[in-house]
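All protein chains but one are shown at their positions in the complex.
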Amino acid sequence: MATNSLVDLKKLSPKFQDLYAKTKDFVENDCIPAEKTFDLQMGKGDQRWKVIPPVLEELKAKARSLGLWNLFLGKAYAEGAGLSNVEYGLIAELTGRCPKLAPEAMNCSAPDTGNMEVLAKYGTPAQKEKWLIPLLNGKIRSAFAMTEPRVASSDATNIELNIRREGNEYVLNGLKWWISGAGDPRCALYLVMGKSDAGNADKHRQQSIVLVPAGTPGVTVVRPLPVFGYDDAPEGHCEIIFKDVRVPVENIILGEGRGFEVIQGRLGPGRIHHCMRTIGIAERALEYMMVRVTDPARRTFGKGLHEHGTIVADIARSRIEIDQTRFLVLNAAQKIDEGNAKGALKEISMAKIAAPNMVLSVLDRAIQAHGAGGLSDDFPLAKFYASSRTLRFADGPDEVHISQLGRNELRRADETRAKFQRQQEKSRALVSKL
Amino acid sequence: MATNSLVDLKKLSPKFQDLYAKTKDFVENDCIPAEKTFDLQMGKGDQRWKVIPPVLEELKAKARSLGLWNLFLGKAYAEGAGLSNVEYGLIAELTGRCPKLAPEAMNCSAPDTGNMEVLAKYGTPAQKEKWLIPLLNGKIRSAFAMTEPRVASSDATNIELNIRREGNEYVLNGLKWWISGAGDPRCALYLVMGKSDAGNADKHRQQSIVLVPAGTPGVTVVRPLPVFGYDDAPEGHCEIIFKDVRVPVENIILGEGRGFEVIQGRLGPGRIHHCMRTIGIAERALEYMMVRVTDPARRTFGKGLHEHGTIVADIARSRIEIDQTRFLVLNAAQKIDEGNAKGALKEISMAKIAAPNMVLSVLDRAIQAHGAGGLSDDFPLAKFYASSRTLRFADGPDEVHISQLGRNELRRADETRAKFQRQQEKSRALVSKL
Amino acid sequence: MATNSLVDLKKLSPKFQDLYAKTKDFVENDCIPAEKTFDLQMGKGDQRWKVIPPVLEELKAKARSLGLWNLFLGKAYAEGAGLSNVEYGLIAELTGRCPKLAPEAMNCSAPDTGNMEVLAKYGTPAQKEKWLIPLLNGKIRSAFAMTEPRVASSDATNIELNIRREGNEYVLNGLKWWISGAGDPRCALYLVMGKSDAGNADKHRQQSIVLVPAGTPGVTVVRPLPVFGYDDAPEGHCEIIFKDVRVPVENIILGEGRGFEVIQGRLGPGRIHHCMRTIGIAERALEYMMVRVTDPARRTFGKGLHEHGTIVADIARSRIEIDQTRFLVLNAAQKIDEGNAKGALKEISMAKIAAPNMVLSVLDRAIQAHGAGGLSDDFPLAKFYASSRTLRFADGPDEVHISQLGRNELRRADETRAKFQRQQEKSRALVSKL
Partner (left out) sequence: MATNSLVDLKKLSPKFQDLYAKTKDFVENDCIPAEKTFDLQMGKGDQRWKVIPPVLEELKAKARSLGLWNLFLGKAYAEGAGLSNVEYGLIAELTGRCPKLAPEAMNCSAPDTGNMEVLAKYGTPAQKEKWLIPLLNGKIRSAFAMTEPRVASSDATNIELNIRREGNEYVLNGLKWWISGAGDPRCALYLVMGKSDAGNADKHRQQSIVLVPAGTPGVTVVRPLPVFGYDDAPEGHCEIIFKDVRVPVENIILGEGRGFEVIQGRLGPGRIHHCMRTIGIAERALEYMMVRVTDPARRTFGKGLHEHGTIVADIARSRIEIDQTRFLVLNAAQKIDEGNAKGALKEISMAKIAAPNMVLSVLDRAIQAHGAGGLSDDFPLAKFYASSRTLRFADGPDEVHISQLGRNELRRADETRAKFQRQQEKSRALVSKL
């Protein structure tokens, strides 16, 4: 980072520099070495969904003792560590190097982070007491239930899960899928988005979000969905049926019809976190690639792999792509820091489009350099590829962000046309004097 | 096919047209509908490696009764169906639409096909009797053991497994991985490539191939290697230890030091088969994509998905990429038909480079059109992606083929320079008269 | 060609093989060596638009004596050479190697070819006598006036030039640009497309095409438009004002309101010719690249340029791209041969999209291999790039063809959905028996 960034680490606060150094050490020297242990401690068969490998709790304890805990919660929150989005972005890059363990060890893993933000920002005191505190303490986990199988979720106004008020209760009926984390035995809470007022003329006021405790009658976790064959146990990405699920009306977030408002506040920083973690993944992939191609045992046609021009070029391109994407993401983070997520929509879109595509391209090259082994679990590359591939849909597919960004940019067209006209008038005036 | 090919189906023999129509019907109406049954009949846990789903044997019986059996074996073989490489290529495209079931149902699946070719071409009468006949009858399966984990196998001269003659036996010691099919309980034979004469000054005469029956003492199938998260049970891609494995000297193929000669004869048509199957996969992926984006339930931002310009463009690009790749592959097949695999090296390289990259690109777009569901097993796309990704290494990585193709093309440089010089002389003569 | 094509030259008629061999010899040994002379014989300053270099007439005479004349006119025409579209496509690839001289020398250059086809197909006997005969004899040249500067011509229904009937005359008023060939002193005829019935409810019946002799009062050739910095004298791409231009009503082609019908018949084969010429350009560019990178005087960092892996890869990719594009184009030609241009719309679109993009990519690599010299006129590469770049707009921009192709392909969606449903029903039936 230090050598590849407009953001000069040395100019950030000493407190942050300390956190940064500690995080780096923790990720490289505690988390990454624990990956193998985590895999071995995972259960077999159905137990994969019931056992949390003990090494994870050990890492959590260590992170907390080091002060590397809940760093995602920014200045706006009493409970927060007070980092700016740029600062936390740099931390997220580091945790991205070990995406399975580091974020959760530091209580900074999705979707809990976004859910905690929602509760901290919009939660009632009772909601905070009941859900936010245990989440902040890493005692429970949570899920966010938005995507549905039967509609094109890329347009969020399409969601259909029905939320009906009956007396002091909301009754939920509908089907969700790709609910990440819902397979985790510690998952105690779902934030469920549905339609409470499908007839509202304002398509962005039809939705509400309600809190549904895991185990509420009528909730059935049907199955985890695999991603390229990976089930991502124990968290999983689950399909869930909500059938006549009843929760008290106190469980609504912010109020009826305000679901869109809630998710808009939630998504900005969360996208930055995701994007910065992909930078970390890409850096680690590039490290694997460099170590592989300089392995003295791997020579072909009389040369080391790293002496083949196309491989050198692959490394150079990866270096460029990673760095330019990091800048895009940090720039979006800075834009949020300077104002708010809404004012940084364009910058966030750019980061959201660029980062997942970048990391897939870097990972693909790294896999290729490893031969078939790169597709196996002897290296983390294929798993990284699979989870990174989901980011081209998560929080909106590429296509939607590209379209929004393009139309956003086109808003400058009118003023640009006016400028062109002024310039042409001046030009004609000059020419007329010739 | 019929509408998108320079190869005019109507001009091929009536016998072939009949085979083609039968295969198409068999794949579309028997194999594809059986995919779900196959999955459900698979064992759970360790049983995945022990149970062969009964539906497969039913399909095999039907294919054989239809005459759709061993079609891969060309005119050169007494046992063969007599198809040309172009003809069998067109059949392989069809079986590629259902890659899990159709090729094996028709006894045309790798690596058996290549192994049968080797035995048919180079096998002694005893070897044929013992191994080729049951393979041709679909009674046993086989594997080809070449790739090794500790060296850069993209340069095949690097392989290290040691083959030592002791009296009337060969003794094998070494480690192999990515041995496809070795997990199958029906796998009865390994063709093992190793070095019998590591000191030979001719690097292409150091290798031999010997036949090792499964279960020979000293052979340990260590583990299947996953591809992304898929284990491809029951066949699998396995790591195998050969420790003091002894086989009679009669088990050598063709003779000591002739391993390279054998694999060179084996690879040409096999690559065409792989490539044509990827065309079939790509066509099926495009069908999935078209059905998805025209699904009336999936509208975004007021439009059907198929009305978004970028999606239409993705479909157009896929159509172009598939067709132009099919032509490359059929051209290579035709070149082999006109002469032999050696004379078609350039055309085979082009097909081998282009086809896997094409299908990955088409699959990626199809996945994207399906949202996260495209990564799950609710659709065959992610699994197709994973298996197609291996083809960028199998039989040599892209990089090796690109390098060989480029250098092959550059052989024309000298004659082209001579032509340029003649043209320049003529040009100067003309100019001098002005 | 012979080594890189599904179309087996040896199976084409001996008569064609002879034409092909003669054309190849003529292009390589007469036309290419004459390029320098042509440039030196060009006038300076304004004379560039008045002088036709004598070497061109010499080449025309030779081509005609060799029987290499008007080969573009197919079997359908009494005047034609009787070649199929595939056959003429192969000829056009050869002439594309020397695009400045060979097509015109053989009286096969655009836009005359399309204009001659229109006159041969739709012309009255008087129109043929007056215009077609001299065109077929290479005595005059012609232009086709469709594109207009003030509307988006990519949608041809937008054109605005007004054609008004007054008594026995049509009166034309409007502005055209990019009228190729209109700068040539030999250009004697414009085929002008305009609106004769702008109020017609059928947007494709509003247009007519009328013949306007060069020099008709009211016609002003305003200026040639440069392409990058090239003016393409003496032909040029001109802007033309039509102001109260009067021609007799006999000068209409086919009849009022039939302009679209005429251009649709005109465009199919013409696009194939353009595409095949780009293949020829690409092959010549690749030859330049290979000769350059093997130049013994050009070594960098201790190696010949052709020993650098990225350059070898560039050559390999160019080889693949050229060959797969040739197949696409020949396939479209064959499709036209088997039926007609209308039935081959999809194949023509694919060729039209792929070929210009391919040649630009090959040219860009070839330029890069030549260093800055590649951008100068010491090599033909930059000029080839400039003229090839226009083909991404000519006869419709990429975007229009991509959109049409995608929507054309999507017509298969319904039948595919029906097939999927049948397959799923069968699948469910099988599963239900488990």
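Read from first to last, the chains carry the letters A, B and C; within each, the first residue is number 1.
Heads up, the rule we're going with is that a contact is a pair of C-beta atoms (placed from the backbone, for glycine too) under 8 Å apart; a residue touches a chain by one contact, two chains touch by 3 or more.
For clarity, every value in this text was computed on a predicted model and none was experimentally measured.
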Query raised in the report: Which of A:Leu6, A:Ala126, A:Ala198 or A:Val222 touches the chain that is not shown?
Result: A:Leu6
Report summary line: From B:Gly255, B:Gly309 or B:Gly339, the answer for touching the chain not displayed is B:Gly309
Query raised in the report: For the full complex, which residue in C:Leu19, C:Met276, C:Ala382 or C:Leu430 touches the chain that was left out?
Result: C:Ala382
Query raised in the report: Which residue among A:Ala21, A:Ala61 or A:Ala316 touches the omitted chain?
Result: A:Ala316
Query raised in the report: Tell me, which residues in chain C touch the chain that this view leaves out?
Result: 45, 147, 149-155, 158, 177-178, 225-231, 237, 297-301, 305, 308, 310-311, 367-368, 371-373, 375-378, 382-383, 385-386, 389-390, 392-394, 397-400, 402-403
Report summary line: Where chain A meets the chain that is not shown, the residues are 3-8, 28-29, 32-37, 40-41, 55, 286-287, 290-291, 293-294, 306, 309, 311-317, 319-320, 323-325, 327-328, 330-331, 334, 338, 346-347, 349-350, 353-354, 402-403, 405-407, 409-410, 412-414, 416-417, 419-420, 422-424, 426-427, 429-431, 434
Report summary line: On chain B, the omitted chain is touched by residues 308-313
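Convention: only the chains that are shown with their structure count from here on.
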Requested in this report: Using mean C-alpha positions as chain centres, tell me how far chain B is from chain C in Å, no decimals.
Outcome: 39
Query raised in the report: So how far apart, in whole Å, are chain A and chain B when each is placed at the average of its C-alpha atoms?
Result: 38
Query raised in the report: Which chain A residues touch at least two other chains?
Result: 308, 310-311
